[in-house]
Each structure stands twice: as C-alpha cells, then as structure tokens.
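In this view, the complex is presented without one of its protein chains, the others remaining in place.
Let's look at subunit A:
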Amino acid sequence: MLLEALEGEETVVFKEAAASVLVQVEPVGRWFEAYVRRRNRNVSASFQELEDEEESSEESEDEEFQLEEYPILRTLDPKDWKNQDHYAVLGLPHLRYKATQKQIKAAHKQIVLKHHPDKRRAAGEQIVEGDNDYFTCITKAIEILSDPVKRRAFDSVDPTFDNTVPSKSEGKENFVQVFSAVFERNARWSTKKHVPKLGTTESTFEEVDNFYSFWYNFDSWREFSYLDEEEKEKAECRDERRWIEKQNRASRAQRKKEEMNRIRTLVDTAYSCDPRIKKFKEEEKARKESEKKAKAEAKKREQEEKERARQAELEAARLAKEKEEEEAKQAAQQAKKEKEIQKKAIKKERQKLRTTCKNWNYFADNEADSVKMMEEVEKLCDRLELTSLQSLNEILASGSKDESKAAVEKQVQEVNTQLQKEREAEAQARQAARGADQASGGGGGAGGKGWNEDDLQLLIKAVNLFPAGTNARWEVIANYMNLHSTSGMKRTAKDVINKAKNLQRLDPVQKDEINKKAFEKFKKEHTSVPPTIDNAMPSERFDAPAGESNAAPWTTEEQKLLEQALKTYPVSTPERWDKIAAAVPGRNKKDCMKRYKELVEMVKAKKAAQEQVAAKSKK
C-alpha cells in the first residue's frame, strides 16, 4: 500500500542516484549473448529505451483505436476473397499498412466476437452453412495480414494506392506541392527507413543531391506475388508446381519491372521539372565559366611571361655571341698582324743575311766555293729562327769579314749537324721497324725442314679438307700438298703426318698466329695488285670502289648462303649470278663467281687426289 501524500507536497528529486559500477560477468547464457549482440549493434541504451517507449505508447493506444464497420462485409463472396480489401474486412481501412500486428490481432478478435457464426446464431440469425458464409472472408483476411510475407504481398498491391506519376506540365507549375505528396506516398515501398524528403525550393544542393541519389537507387520491397494467376498450393504434382512457379515468376518479374520503370519515370520527371536542379545547374555553369575564364587568363598571362623571358634570353645569348666573335676577330687580326710583322722581319733578316753574304762575296774566293756557300746560306735562311738570324746579322754587320765568315760557318756547321742528326734518327727508326719486321717473320719459318708459311697454310687447309676418317687420309693430304704447293718440294705422307702432329702440339696461340699471318699475307698479295691499277688510272679509284672484289674471306654463313643460292638458281636461270649475288648479302656478282670457281677448283683437286691414292692402293 502506498502512502498518502500530505497537503501541498510536490514531486521533487532530493538526491542523485548512485552511478553504475562495472563488474565482471560470466560469458554464458542467452541473456549474455543478447547483451553482446545489442552492444555490437552499437545501439545506445537511450535509443533502445526510446524504441521501447514508442512501443509502450502504442500499447496504450490499443484500447482506444476505433474499428470502422465495413458496410458490405455481409455481402462479400468468400470465393472472391482475393479481391476483397482485407484491411476493410477487419475494420482497419484507416490504418492500412501502418497497422501493427497487435492492432490487427485486436481488430480480428473484435470482429470475430461480433461475426462468428455461433455468435450470430445466438443472436437469432440465419447462417449459411460451411464455407459460403462471409465469415470465411474474415478468416482469410487475418490469414493474410498475420503472416508478414503474405501481408507484404497484399500491401504491395494495395488497391487504394495511387500509382500515378504526375506529368511534366503538372510538375512545372507547382513543383513542391505536386511532387512532395507523390514521393511521400511512394516512400513506403522503400526497404530503407528514413527516406529523404523532397524539401523546399530553398533546400541546399547537398539535400537535393541526397534526395535524388536516394531515389535513383531506390530499393523497393514491393512485389507482386499476390497477383499470381496460378496458385502453387493447388498443384497436384511437382511438375505442375514447377510450371506454375515458372509462370508466376515471369509475371512477377514483368510487374516488378513495370514498377521500377514507374519509379524511374517519377524520379526522371521530378528531376527534369525541379526548379532547384535548374538553378543549381545554372550556378554550376556560371561558376565553371568564370573558372574557365580565369584559367584561360592565367594561362595567357603565363604564356606571355614565358615568351618575354625567352626573348630576353635569346637577346642576351646573341649579344654574348657577338661580343665573343668580335673578340675572336680582333685576336685573329692581332695574331695575323704579328705574324706578318714577324714574317716581314724574318724576310728582312734573311735579305739582310743574303746581302751581307753577297757583299762579302760568300766568304769565298772562287766560284765553286761561293756557290756552295750560297747553298749553305740558303739553308741557313730556311732553318734559322728569327732571333738567331738577327744575332747572326748583327755579328755580320759589326764584324770583319773573317769574323763574319767564322760565324756563318759555325752556324752552317750547327745546322748541318742538326740535319745529320735528324737524318740518322730517321734511319735508325726505319731500321728498327725493319728489324722488328724481320724478327716477327723469323718465328714461323723455323718450324721444320723446308716448311714455309705457304706450305703450312696449305697443310692446315688440307687437314681440314680431308677430315679424320678419310680413306688413306695422309696419302691424300700429301698428294694434295704436292699438287698445290708453290715451293715445289715433294712430300711423303710421313712428312705430312710429322708436320701435322707438330702443328697439333703447338699451342693454340701459335696456331692462331699462323692463321693470322696467312691472312695478312693473303691481304698483302691481294693489295699488291691494285697499285698497278692505281698507277695506271688513278681517277678510277674513286669511281668504282664497289666494283673491286671484296677481299675478305668467306665466312661459313656466306658460304652456306652461296651454296643455297647456287641450288635455288640452276644453270638455266637467266641472269643467274645477279640473283645469286643478291641472295648473299655483302658480296657482289664478281665475288660469287670467283668463289664458285675456287670451289670448283677445290672439289676437282680433292677428287683428283683421292683418285690418285685410290689408283695407288689398287696397284
């Protein structure tokens, strides 16, 4: 029992409640799990309570809400339940999709109390037996509305819902009034809560943008399974059920598409009519233009600046260059002048020397001596420097004839010794070069008795030509050598074997040397021919250098190409050699022909040698 309040007492708070404390709890049990889930969902306590309070306010409303009598309820045909308005049947036409489950249940209870056949019978009413009674409609209505899935299906096709989309002309005049109602109406299909409002003409850009981005990405829960023509439950077997399902799915998808199109059209129309969008667009355009202008101006200014800088730079460069050139010119002139002065001086000195010498009659008595002296003096004139000439002239000018003669002779002697020295040095150098030449030539020749380089080269060639495994190889090689050798020495197979073995024993460096030497010699031989041509017609050297046979040895690559070309172009081909030459890069027609002849020669020689040996062995 509560206490009685005294007179004049008011509701009052005396003290604050103690703060909550943190304690450790055992992480078990379903209440703990619920707590964790709530905490993870990050719902603040106050929000949770607010929601709870909303619920409680609804609860308090429950008792108050009014049921509206549905006048045609008694005339409803239970067979046509699909077309009835379930909310109206339960007396909730004013709440419709906003009705809570509780309200629906309560309404159903009241309706049942009133319209149940037993109740009516008790009230003395005539009852139609079985399913034909209109009470079935009530049962159907609660069946649909109490099941969230079925209720959603029915809500989706709510007959009272206005699906219309305002036209453009309507929207242009009174945009906010026309469209805010439409959008509010359609917002109920959104799966997300808190649908943004259309706003007013003064809404900011963010608000408007948010609104349109929401509606362009509108996620609707509206679905059209209620309008299914076939009922899946009616099917008798699985195949039929499947067929029905397929049918239904198709029609649902079609309707859903239409619905999406409707929303899309609505948003499109609104967007195109929206005066705010227009305004924003214009603002944006103006802003962009001004920006563009500013940008262009800045760019222009920058370019001008750059141009000016470039010009200045060029000017400076030009000036510097001019100055430099001027200086160089001046310096050159100065140098030239000086040189000329010096030249003049030297000329003068020379003249002076000559005349003095002539005056003295070349310090000679007879003609021959004077001529010789004259020669010497000329030599002096040529060789001596300006200063020495000057000093000599001074001596000549100041001194007597004998003194002058002595001085001149001394000079002459000096010059002569110098000349002699130079000449000796030159000779020595030449000798040294020759000596080195000889020394290098001496090594290879000392290989064996009578084996000169040509022979060695020939031997190597032969060994390569008749590889190991050739019938009576060494005999054949010896024969080949005898046939081709220029030294004219007859060699037996034994000699050849010895030499070859010797060669093999030589280290590869020496072998290389031999090969190189062979190549140098070859080059020498081939270059020794052209000088004669050179001498004969020197002008042709520059006209047809390409016409000259390419002296470089044939590489294996080229050899292959040539052989290939020879095969591809048989003898009968017109202009055969031109084509072959074209097929071997780096070789002309002449080269190819020459090489071909060589090859033919070589093959012939080889055959001959083999035949000879074969004949010998037959004997």
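Definition applied: a contact is a pair of C-beta atoms (placed from the backbone, for glycine too) under 8 Å apart; a residue touches a chain by one contact, two chains touch by 3 or more; residues count from 1.
We adopt the following convention: contacts and distances are computed from a predicted model.
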Listed names "Mitochondrial import inner membrane translocase subunit TIM17", "Heat shock 70 kDa protein 14", "E2 ubiquitin-conjugating enzyme" or "mRNA decay factor PAT1 domain-containing protein", with the criterion being the UniProt name of the chain not displayed: "Heat shock 70 kDa protein 14"
Thinking of the whole complex, not just what is shown, which of A:P27, A:P71 or A:G469 touches the missing chain? A:P27
Per the touch definition above, residue among A:V36, A:V149 or A:A425 touching the missing chain: A:V36
Absent-chain interface residues of subunit A come out as 1-6, 9-36, 40, 45-46, 48-49, 52, 56
